[in-house]
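Excluded from the complex is one protein chain; the other protein chains are retained at their positions.
Let's look at chain A:
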C-alpha cells in the first residue's frame, strides 16, 4: 500500500506539475524519432524512452516527469489503439482536479 499518486493531467495543467510524475492520455499527432507530439487538450512534447512503441493516430497513455520546459520525459508508455474517447479522458482530468480528495495527495 503506497500513497503515491501520478495525477492525470492535460496540457493545460503542465505548469502546475513541473518536476512531478504525471499520467497523460492523448492522441499521437507526430512521431520524430525520440520525440513525439501528443494532443491532450493541447499539444504536449514527449521525449520517449527506448521501449516506447507509439503509432501516429493512436491513443497513448504516458507516465512521465514534467520538465521545466513543460515537455514530458517519458518513463512508461502504453498504446491504447484507436477507440479512445478523448473527451472522456479530458473530463476525467477536470473531475479529478475538482474532487482532489479522491485522486491526489495535497
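Everything below uses one rule, namely that contacts are C-beta pairs under 8 Å (C-beta built on N, C-alpha and C of every residue); 3 or more make two chains touch, one makes a residue touch a chain; residues count from 1.
Convention: contacts and distances are computed from a predicted model.
Of "Gamma-soluble NSF attachment protein", "Replication protein A C-terminal domain-containing protein", "Electron transfer flavoprotein subunit beta" or "serine C-palmitoyltransferase", only "Replication protein A C-terminal domain-containing protein" is the UniProt protein name of the chain excluded from the display. In the full complex, chain A touches the hidden chain at residues 1-8, 23, 25, 59, 61, 76, 78, 80-81, 83-85, 88-89, 91-92, 95-96, 98-99, 101-105.
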